[in-house]
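Every protein chain but one is kept in place in this view of the complex.
Entry: chain A
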Amino acid sequence: MKHLSKVALLVAGVALAACSQPHLDGSGTGTGSGLGEAGSASDPTSVAYFNETIGDRVLFEVDQSTLSEQGRLVVLAQANWLLANSDFTAVIEGHADEQGTREYNLALGARRAAAVQELLVSQGVASNRLKTVSYGKERPLEVCSQEACYAQNRRSVTVLTAGLSS
């Protein structure tokens, strides 16, 4: 019977699809499913004021969970707001960009959320008013596969809920 010939071939990588343009509509609202934009942004006790004027989110460098100086200032302002508005609780979401495995990004997002939580608690916000959750790379805000989008996705979002502490 015939010998089976053995031919060495290289497996060619699959060609990449062309890179698409980023959607830079700037309209991200996090993934929070809280009460939405309750109240007017001109009311300093409103969720809208917190989200827009104080800033509900902090961005992180690649692979990092350390707060930047700018991020630190945002979280300090969040702490002051939470201290002044003690009816609110918050879930701090940690997110990662798509450059990483699902598991690692879940853990990385948790680090980011914890960094924000720790600073809030260090400023006197009661820890029982705060929870953290990581979404890893499951909830991207921006969908292009470029640094402009990745930078927006490496974030924490402090999502407020009015009412009872847990």
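By our rule, a residue touches a chain if its C-beta (ideal position, glycine included) is under 8 Å from a C-beta of that chain, and two chains touch if they have at least 3 such contacts; residues count from 1.
Going forward, contacts and distances are computed from a predicted model.
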(message) Tell me the UniProt protein name of the chain this structure doesn't show, selecting from "Nucleoside ABC transporter membrane protein", "Tol-Pal system protein TolB", "Urease accessory protein UreD" or "MoxR family ATPase".
(response) "Tol-Pal system protein TolB"
(request) Looking beyond the chains shown, say which of A:Gln70, A:Ser86, A:Thr101 or A:Ser122 touches the absent one. (result) A:Thr101
(request) Determine which one of A:Ile54, A:Leu67 or A:Ala110 touches the chain that has been left out. (result) A:Ala110
(message) Give me the chain A residues in contact with the hidden chain, please.
(response) 1-2, 4-9, 11, 13-14, 16-23, 65, 91, 98-104, 106-108, 110-111, 113-115, 117-118, 131-135, 138-145
